[in-house]
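Every protein chain of the complex appears in place save one, which is left out.
For clarity, chains are labelled A, B and C in written order, and residue numbers in each chain start from 1.
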Amino acid sequence: MKEEDKLSVWKNKLHEIIYEADTPMGKLFDIILFFIIIFSVILIMLESVKSIDAEYHQILFVLEWVVTIFFTIEYIARIICIKKPTQYIFSFYGIIDFLSTIPLYISYIFAGSQVLLAVRAFRLLRVFRILKLVQFLGEASQLKRALRASRAKITVFLFAVLIASVMMGTLMYLIEGDEAGFTSIPTSIYWTIVTLTTVGYGDIAPITPQGQAIATIIMLLGYGIIAVPTGMVTAEFARQNKERTGESSGNRYVHVNTQSCPTCSKEGHRDDATHCYNCGSILNE
Amino acid sequence: MKEEDKLSVWKNKLHEIIYEADTPMGKLFDIILFFIIIFSVILIMLESVKSIDAEYHQILFVLEWVVTIFFTIEYIARIICIKKPTQYIFSFYGIIDFLSTIPLYISYIFAGSQVLLAVRAFRLLRVFRILKLVQFLGEASQLKRALRASRAKITVFLFAVLIASVMMGTLMYLIEGDEAGFTSIPTSIYWTIVTLTTVGYGDIAPITPQGQAIATIIMLLGYGIIAVPTGMVTAEFARQNKERTGESSGNRYVHVNTQSCPTCSKEGHRDDATHCYNCGSILNE
Amino acid sequence: MKEEDKLSVWKNKLHEIIYEADTPMGKLFDIILFFIIIFSVILIMLESVKSIDAEYHQILFVLEWVVTIFFTIEYIARIICIKKPTQYIFSFYGIIDFLSTIPLYISYIFAGSQVLLAVRAFRLLRVFRILKLVQFLGEASQLKRALRASRAKITVFLFAVLIASVMMGTLMYLIEGDEAGFTSIPTSIYWTIVTLTTVGYGDIAPITPQGQAIATIIMLLGYGIIAVPTGMVTAEFARQNKERTGESSGNRYVHVNTQSCPTCSKEGHRDDATHCYNCGSILNE
Partner (left out) sequence: MKEEDKLSVWKNKLHEIIYEADTPMGKLFDIILFFIIIFSVILIMLESVKSIDAEYHQILFVLEWVVTIFFTIEYIARIICIKKPTQYIFSFYGIIDFLSTIPLYISYIFAGSQVLLAVRAFRLLRVFRILKLVQFLGEASQLKRALRASRAKITVFLFAVLIASVMMGTLMYLIEGDEAGFTSIPTSIYWTIVTLTTVGYGDIAPITPQGQAIATIIMLLGYGIIAVPTGMVTAEFARQNKERTGESSGNRYVHVNTQSCPTCSKEGHRDDATHCYNCGSILNE
């Protein structure tokens, strides 16, 4: 075995550990990574609380550097062990990985860029990659299918809600005016959505009888039309339940594992796949 | 071909572009109109924000005039190319078109009529006319059918909610009185609906133990009875889903195109229609 | 025909007009009564608005007396034309009729009893009697049946919600204390229900991190468990829809008219009934 081959074997090994979750090592790596991400997000939260930051700044600072260095090593390892690094670097998770690692370095170089540090919280999105090994995904995919099937209806519904909000918001702006807090049409539209969705902060509230009358209509509307998205999703769930029990379903499912192609990073390969269904390169066994 | 015939051909052409969406030109016109309407509504919103209006008043003013002149030309063209102009002028969309064009001219003539400018926001309603070419309409019509089928139930429900609100509001007025903000029965009814729909602004809130006890009952009532409209609409959706898959449905649907009668403006003609189903005049092919 | 017989005929006639809605006169009476009730409730509302009462006190006062005298005559007529007056006087609607008529007289006799005037708003409950002629009642009875079928489940649900509220409220009282507004356990329970039902006034809000953490749990709980009553009522509606279409339903319905027994006031007689199903006395044809 030549030097190059040994390197290649070593790279494949690393790829299996970092990108997949079928081997014990791959699973362990994912679990460790999961807890480090959660831990680092809690760190960021604690840092943002002034009283805690004042007291434990030194500890939080050191821990944050430890986590960042770990993520830096992981990021470099991910680039090294994949065959087409650009595919990873410009993929969704590649960008998230980069954005969740770099802010600390930048804040060290440029003074006044502390605001960027909160961007690190977006590393929480990385947990979704790890969760591919969780058994709950079957449930999640059912949710996704129900939402996708109702997508057109939900779009129509949201569109109607937005147009109604613009109309109602403009009307309230005309009726209530500045004293009640309806200082501009966008603010009034914001208030209308606050009311329609039954959130109701109360920072802006109508004071004239006419305004209160229209507010009442908006509330009853919001209270009633929530039935529409609920009805759509429920009917969809019921249909899916039925389809699964009946024989009329024409869909077939195959089990896919957590392997990802070492060349193009595509996931969702069949258990018996030998080639990537996307780029055709050979998959590691 | 005589002069008059050429005019008639030209009018038919214009009618097809402006009123219909089956030809490429008709589609293009609708898409342009759609974006101009959205753009003009955003203009109106920005104007209402004091800080933006102070800085960019000149630009907004000019852009608004450009949009208004475009709408004026469109309005006149719509009148010219239709055979019975009064049918259009006094139709729903004809009035909307007029009301969304005229305010700027009026505000120019009469000082102090600036308040009318916000009326222009109602031109947003015009997008509904354009949306007739959108494929989502099938979904919208399903929503509409579900709502229509539940209409009687929803009326009973709303009526019961309103009577309960009047009763509860009066009771709260008797119990709480002026200090807590329950200054009159209408205000108390307003508060009751704010609470029942779970909006809860908090500008008015009970302070006596008895008032809080009744407020608790109203909240639990509102929290519980939302199940009623939701249940009605959901059951209706489920029924429709079933009907569509089963053969038991006695309804028959035919496809209608976006043509509108050049005489009476009625829409919803069958693809193979040669005469308007409303006035019997011949449709353009 | 003797004097007494003429009186009896006249009484029967009056009974038909006042208590029933099958004859044109009966219908007319109900419609007039309906609008007078609505009108009188609006009067009471306007009176409670200080600014309106200050300006139009005289007009409102006169109109209120007119309405009250009308109701007084109606009340006496109802007693006269029924065979067993006590049955009416101590029935639910008899008491409502009395309570909605008497306050104005009392306020005239005893100074300082103005607060009682608002009790008149409860005459709105009288509209329910009139609504017996409305075709929507079929829908209302379906609602009622769905709610009755879910009653046991709703009781269990409400009971669980109340116990959870007491627990959570006590916990919040321990954690938050006086500064945040959690001044006593009942107040904390009130706040818990305000939060659980997603009303959220904001007059009381947690300020400590622990309190906010528990508040978060209560909110998510409230956001999630609303699915329970909704699910119950929806499933019930769906079941009813199915039953109505299928042949498996063992229920049979007969049409009942709006006649009420002249002796015992019971309603819900079959169209072909000649005797009251409750007291057996002969019904007017």
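One rule holds for everything that comes next: a residue touches a chain if its C-beta (ideal position, glycine included) is under 8 Å from a C-beta of that chain, and two chains touch if they have at least 3 such contacts.
Just so you know, these numbers come straight off a predicted model, no measurement behind them.
Participant: With touch as defined up top, name the shown chains that contact the chain not shown.
Facilitator: A, B, C
Participant: Among A:V67, A:L104, A:L174 or A:I226, which one is in touch with the chain left out?
Facilitator: In the full complex, the listed residue that touches the missing chain is A:I226.
Participant: Among C:S40, C:T195 or C:S260, which residue is in touch with the absent chain?
Facilitator: Candidates C:S40, C:T195 or C:S260; residue touching the omitted chain: C:T195.
Participant: Please identify which residue in C:L33, C:L104, C:A146 or C:A215 touches the non-displayed chain.
Facilitator: Here the residue in touch with the unshown chain is C:A215.
Participant: Can you work out which residue in A:G26, A:G202 or A:G224 touches the chain that's missing from view?
Facilitator: A:G202
Participant: Which residue, C:L99, C:V166 or C:L283, contacts the hidden chain when the whole complex is considered?
Facilitator: Spelled out, the listed residue whose C-beta touches the missing chain is C:V166.
Participant: For subunit C, which residues touch the unseen chain?
Facilitator: Counting over the whole complex, subunit C touches the hidden chain at residues 152-153, 155-157, 159-160, 163, 166-167, 170, 173-174, 183-186, 189, 195, 198-202, 205, 209, 212, 215-216, 219-220, 222-224, 226-228, 230-232, 234-235, 238-239.
Participant: Please identify, in ascending order, the residues of subunit B that touch the omitted chain?
Facilitator: These residues of subunit B touch the chain that is not shown: 198-202, 230, 234.
Participant: May I ask you to list the residues on subunit A that touch the chain which is not drawn?
Facilitator: Listed in rising order, the touching residues are 41, 44-45, 48-50, 115, 118-119, 121-122, 124-125, 127-128, 136, 139-140, 142-143, 146-147, 154, 158, 161, 186-187, 190, 193-194, 196-203, 222, 226, 229-230, 232-234, 236-238, 240-241.
As a working rule, only the chains that are shown with their structure count from here on.
Participant: What are the residue numbers in subunit B that touch two or more other chains?
Facilitator: Answer for subunit B, listing residues that touch two or more other chains: 186, 198-202, 222, 226, 230, 232, 234, 238.
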